[in-house]
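A single protein chain has been removed from this complex, and every other one stays in its place.
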């Protein structure tokens, strides 16, 4: 069975997923497109999927009888209504992060899905599909004993002027928030943020770098360096310290070069390259589950927990205090 | 357009390519199967492609009007007749190595393809599709100046009793023979083989390890260690020394673990894991070209040159001498 | 000129320094020994320096006219009186850590030295003499821009039962406290300690691991993991994050071995091996300065600051609070 997919939002990521489904992955085809700019949608249609129908409104695309499943790649504020509409239609839906712009919105999605009675939503936390993190989870689960600490870093070479201090949480740390929960099979109970000396390369409205300290239910302590003007590259580090040993997220594969008095590997500078393979795996997982009328991978509950945790981290940025993080009980649907 | 593929030979690799085409890659479907054991073909049909037709004879599969392109995954001795039949039918054909069991046989394929007038054959040298080798080629072409030497190693943890001395060339070195030609854009002019002290883990009929010394037209000197009872793992090494610097094939991505007084990375032990991703890329390339009625990647000329070179290396094993390698002019089709 | 040295305390470290001076380094000889067990002193005399005189009391050794300089290697509680006696005698004195068992005691030494008017005291913080840290300082001073953060770890495979929670500061962190001040040319303004989930390998009286967060005058944020039951080895890590790049303390030189499906380097398990070379360099520096009647390297001021900082960290362990660290003005002698 070929899953017939409708894509809402045909910007960079929506266009790329359309290409992925139509040219790389088996098992699905893009039969419908929608964008707030119908022009943009028609451009992607012409280029990649001439047979797809362009809908003026996302809601129409969701309702279309020949659409089996939906990808929500539109602007953040529209995610919640589109995902709720897809749930109402009983159709599997893949939603790029954030699931909603507020924790309350994410909770409404969780509640709708729970009311529906089975999973329909996958959130676009692609790091869980990265080969490196999957290898790390293997080793954390089997080789290092009980995890006690995590040392992580999320570094970008530079950010645009519009990037301000809370975005270090909502746009950057959000990936660690999700992937570390998954890696450790745990949840957070408190957050603290400290600000080192500010880099002279940081914009006026941005305190950069930051160090976020998280504590989990199991007592694991996590420190995450966020440094979005680190200049030298896009670099994601993660070390898990267990009772019996330590494991590091692998460095991306690179040529070792000996040249000009340096033993050197290239470091990536564009975040889009770093997890590029994981998008394929992520969508293949969505297609596989959608063919069975359900969803797998990061759930709307994961999206909700990420929202709650982000909010606490932003509060901790502002107060300088150790900020508690409390979650409602997890619905059985997400066990 | 979906390429309709017939697969001849449904053993391990034929079955795996069938799965790849039907479950992983876009753009093609398996519509026909054939095996010298129809039972085996029907088993793969049932498991993976219920809609495919099972042909008793490979020739019938090749001739079937609903088959656009052919995969030859049967036993080595049958490759030549099947590939010739596919060329005669004007259908793109992917042939697992070896292209033919003799250089003369490979040459007959080259001649048939040249007579046909356009490329139809892709040979299954998957290393050219490996991400590591592709990164290496990038760096060799751009960053290290004129290549002068290559140091390579091909190590297996162990081999079955049936593996004898010449197989170190035909089954093992064959991959370096092809991929180094491609990497350096060059051909070989001589081969020499020296035998180090034999490992006590090598079987009676096998001299192991071996060191093969190759010289190219451009004067590059290559040493390849072949060590198929190295015990510790499946390990492929390649270092290119250029006028301005050196580049190494990357180690496969691995978790760095600190445990039991060791800073350690796992080394693979099963060759099937090492280039697993490259099979996907290789077949995607075949599908893309087949959709246009042609073939890309390693050509029948490459298969023929590999055969000529292998024969010279086996002669060098036997004589201990520096053995010249001479090639006919390359037909313009392969420029 | 040969510096004539008296060694007080002939236990493991005193005996080793005696060997070092008499058998490895040029420029000095051990002419006098003293230990609270004269038996022990005579044993080292017989074994290593038959020409040396054994004094019953350290004070006599310090006063002896043929003793130019003094090494204090006795038990911690005796350091302060011996160092004060050496200052009173105007003799250069090398004192193993701690300089004194209290910050008040260390301050008395500072005051005595200031009153004397020139440096006489070197404290045994040997990491400043480690080749790796020296390379790191080179790079931190020249290549990574303004330092903003430090991520460090101090791991021991195991500790004896007597090792309790505050010893993680006084005996373990003390080395990072000193060497990071030197590396960054900075002082601390606050400390915080958080306790991750406790390792099941830790004794009843020990919370292990610990994470110490330090803030410096320049605003640099430092996190130090202390994990003294890490099992896998003795491992010292230090990464400095600067505005333009990052630098890591080198791993100790080790053979890379490929064996048993592992690419592996040995990790040390005995702390005595890790900085073994730095003891030679440290004492050579003492001898060089003592020949000129003065002292170099880590000063009594450094010992005092380490004591103040340690006390704050222990207070932070107990309170869980961010604990301020205040220092008096640095006497000009130590600029």
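Each chain carries a letter (A, B and C) given by its place in the written order, and its residues are counted from 1.
The definition used in the following text is that a residue touches a chain if its C-beta (ideal position, glycine included) is under 8 Å from a C-beta of that chain, and two chains touch if they have at least 3 such contacts.
Predicted model, so just to flag it, every value in this text is computed and none were measured.
Within the full complex, the residue among A:60, A:186, A:251 or A:277 touching the omitted chain is A:251. Contact with the chain that does not appear here is found for just one residue of C:48, C:246, C:267 or C:308, C:246.
One of C:22, C:111, C:269 or C:294 touches the chain omitted from the figure, and that residue is C:22.
Seen from subunit A, the chain kept out of the figure touches residues 157, 231-233, 235, 251, 254, 258-269. Residues of subunit B that touch the chain left out of the display are 146, 148-149, 151, 194-201, 209, 211, 213, 215, 218-221, 223, 225, 227, 230-232, 241, 243-246.
Listed by residue number, the positions of subunit C touching the unshown chain are 21-27, 131-132, 135-136, 138-139, 143-144, 244-260, 284.
Going forward, only the chains that are shown with their structure count from here on.
Where subunit A touches subunit C, over half of the residue numbers in use are shared by the two copies, so each contributes mostly the same positions. On superposing C-alpha atoms, the copy subunit A sits rotated by 180° relative to subunit B, to the nearest 5.
Distance from the subunit A centre to the subunit B centre is 38 Å, each centre being the mean of its Cα atoms. If you average the CA atoms of subunit A and of subunit C, the two centres end up 45 Å from each other. Touching of two or more other chains is recorded for residues 251, 254, 258-260 of subunit B.
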